[in-house]
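First the structure, in the form of structure tokens, and then the observations on it.
Of the protein chains in this complex, one is absent; all others appear in place.
Right after this comes chain A.
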Amino acid sequence: MMTCQTPYILLLLCVGVSAVEVQRPRGVPLSKRQFYEENKPFTCLDGSRTIPFDRVNDDYCDCQDSSDEPGTAACPNGSFHCTNAGFRPGFIPSSRINDGICDCCDTTDEYNSGAACQNTCREMGRKERESLQKMAEITKEGFLLKQQLIQEAKRGLEDKKAKHSDVQISKKDLENMVEALRTVKETAEQPEKEAKERHLKAWEDQKAVIQMEKDKARMTEVFPELDDDADGFVSVAELLSHSELDPDSDGSFTEAEAQGLLGGVDQVDAVTFESVWNNIKEKYISESNADTPAPVETPTEEIREPASDNDSEQYPEDDIPDEEEEEEEEEEEEDDDQDEGDYKSPPTTQTQEKKDDDDEGTMPPYEQETQNLIDAAQKARDAFDETEKALREVDDQIKNLEKEISFDFGPSAEFAYLYSQCYELTTSEYTYRLCPFNRVSQKPKFGGSETNLGTWGHWAGPEDNIYSLMKYEHGTGCWQGPNRSTMIKVTCGKETVLVSTSEPSRCEYLMEFISPAVCQEPPNPDSALHGHEEL
């Protein structure tokens, strides 16, 4: 049979110096005491029905809204009030009454389960008061610091605005200077260009003469080579021995084709050969080096064979190189970037190659006059570039200043001091780095590359407290998952420090960050301590 239960609790509560007894059914908060009047029929709080008072807390659920069983577990969605004298009163779901687990610090939820609960309210109250005290102190100090931060930010903002207008002025000056120097440069470059072209033209003409002579000399060498029978004529037959001369390169060098090359005749003498030589000189291979075989291209790419013990693509050794390849690609990209960065330097390698190819010797140096023009133009160019670069720098500076000035550093710019700072936290495996308003990253402690956990996105706290959370997003992608992202929970403290990190869900990080910037104005500390107490 059911165990007998006492439907009432006797509460002794201290208010000041006087003690009063407040009698009410178990589990009922004082605020609802008036609904539970002893020996009068009880009406469910939703008004759905009225029952005799002895059915309140009789361990059977009569009311739809569970209000007849505040002190038992009989109703499915009831709640039980613990007075928790010495600590904070509270409600627990009535399913936790007598379940053998101590939930209320005053032990009142386990009145019939045999659980050996200790009343811990006093201890908890003391601890809570201590921690509230401590928190209040922190908040107080933090709030003072925050005021300083706000002042600093204000000053900083003014400085930046001042700097912004200063820089605007110097930008104007620079713009004017750039235009002036551009004119100077263009004026100097025109004569330079003409002088250079002249010099080049002279050199080309000279080269053509040298080339012709060379050609002739070679023809003279070749004729006896071709003239196998040394009869002073190159015949069709003699020509045929040089299959590389086949005009359509179809693999069969016919007599007709050879005759064609010889201009329709069967043989030519050394003089007539001159016209023939022009037709064949590109293809002709001297007999002295005809035997040297062309180097056979060995394929550098090896055919990758699967690991002998494994056919499954699931095997890691197949896949690790892939990642390396990926990294290599990334590196290459970086190299490209560098090349782009060096756009001003001339493409030296190309001219180098040209020189190597040219066996006609190098171009003679510029004459003094031309060289003077070049030097003058270069000087003008350098001056122009330098000023233009300065202008770009100033532009960047302005952009940065404008960004900073308009950035949302909180209602009073109290977060501005975090800008361009970084904070680190080291765990057993990784070092985490938070650079507020910029990015979050993770680096393995024992070697390995850094992973981007997200770049600054936006403030993400709830509407009434949007500056309590920072969201960093679009970090490095996860396999079959989202890009990494990080939430930074900012709480009040005297220092600015990254205190914890976790990855509650794959690739979604959560960090706790302490800063005075979120400290709220402390309420009167006395009211904070006693505000929640019932009496």
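Assume contacts are C-beta pairs under 8 Å (C-beta built on N, C-alpha and C of every residue); 3 or more make two chains touch, one makes a residue touch a chain; residues count from 1.
Basically, contacts and distances are computed from a predicted model.
Novice: Select, from "Mitochondrial import inner membrane translocase subunit", "glutathione transferase", "Neutral alpha-glucosidase AB" or "Molecular chaperone MKKS", the UniProt-recorded name of the complex's unshown chain.
Specialist: Going by UniProt, the chain not displayed is called "Neutral alpha-glucosidase AB".
Novice: Just name the one of A:D99, A:E189 or A:D215 that touches the chain not displayed here.
Specialist: Of these options, the touching residue for the absent chain is A:D99.
Novice: I'm checking contacts with the chain that's been left out. Which of A:A73, A:L239, A:A377 or A:L418 qualifies?
Specialist: Hidden-chain contact among the options goes to A:A73.
Novice: Any idea which of A:S286, A:N400, A:S502 or A:Q520 touches the chain not displayed?
Specialist: For the chain that is not drawn, the touching residue is A:S502.
Novice: Against the chain that's been left off, what residues of chain A make contact? List them.
Specialist: Touch set of chain A with respect to the missing chain: 1-3, 58-60, 73-74, 76, 93, 95-96, 99-101, 306-316, 318-320, 322-323, 325-326, 428-429, 478-482, 502-508.
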